[in-house]
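One protein chain omitted, others in place.
Up next is subunit A:
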Amino acid sequence: MAWQHKDLLGLRGLSKQEIELILDTAAPMKDIIGRDIKKVPTLRGKSVICLFYEASTRTRTSFELAGKFMSADTVNIAASSSSVVKGESLIDTGKTLDAMGTDIIVIRHAASGAPHLLAKHVKARVINAGDGAHEHPTQGLLDMYTIRERKGRLEGLTVTILGDVLHSRVARSNIWGLRTMGADVRVCGPSTLLPPELATIGVQAFTCIEEALDGADVVNVLRLQLERQKKGLFPTIREYARQFGLNQERLKRCKPDVLVLHPGPMNRGVEIADDVADADFAAIEEQVTNGVAVRMAILYLMMGGSGSGAVH
């Protein structure tokens, strides 16, 4: 099967076969990252622009390296140093990039839906690198890739997503992707940080961490988004750490071969204890490597075989 979409805006709506195609394509890409010469000529002559309206280290660098490893020309635009500060609209910025012959625009924006708006107005293919509290599809995919690599499957696994689900685009992409792939998804956090619509999409919600961890195969710990916590949704960080921080003691409730994930950057000692973050059962650094592989796979699938029949 081939990639049939112009853009990658979210995991909601992607089929099981499409997600499998991306994950299967990422495996040979990971081999390239492990080589001495990390370069293949696949996307020679193609341009990838990373348009970031929010700060980011790993996602932006990961996309940039993924493009470079495949010989694409990659350019980074930070909104703070672009014409955005002069008041240029997102659509106009997109049209400018389009006029320069850009093939792919990777966008991160604080507003949910910004990539969708951009995608409607540009010829370039658009990849959502995180929009507000909506979706972060490539993070969801790299999490699934990491789980599949360690566990050999996704179907039938119990995955607990722990923390600030309300503000988390990572959680949403994980929920859509994992549900599609047949995993059992639980979420856990203070009730003020759990969105009310979860039950309608087949996700179990817990406010007691012990119950949420009982028999879990995977725990995906979310970052407590300190920058979004000014609304007083929980009393203090210390209390949050005591109630919802993942530590060795609490992990005993999970399966013995539990896998711990974290999208980073971590607040050590808040949502995750130091000795959990650095343990063998945590795959946090591996997630970063897999992130490059998954993004290479997406760039390949979106640019390779783009003859007239492939795009609707």
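Operating definition for what follows: contacts are C-beta pairs under 8 Å (C-beta built on N, C-alpha and C of every residue); 3 or more make two chains touch, one makes a residue touch a chain; residues count from 1.
We take it that contacts and distances are computed from a predicted model.
Hidden chain, UniProt protein name from the list "Sulfur carrier protein", "Na(+)-translocating NADH-quinone reductase subunit E", "Elongation factor P" or "Bifunctional protein PyrR": "Bifunctional protein PyrR". Among the residues A:19, A:70, A:166 or A:203, only A:70 touches the chain that is left out of the figure. Listed here are the subunit A residues that touch the chain not shown: 2-3, 24-25, 27-29, 31-32, 35, 37, 39-42, 46, 70, 300-301, 303-310.
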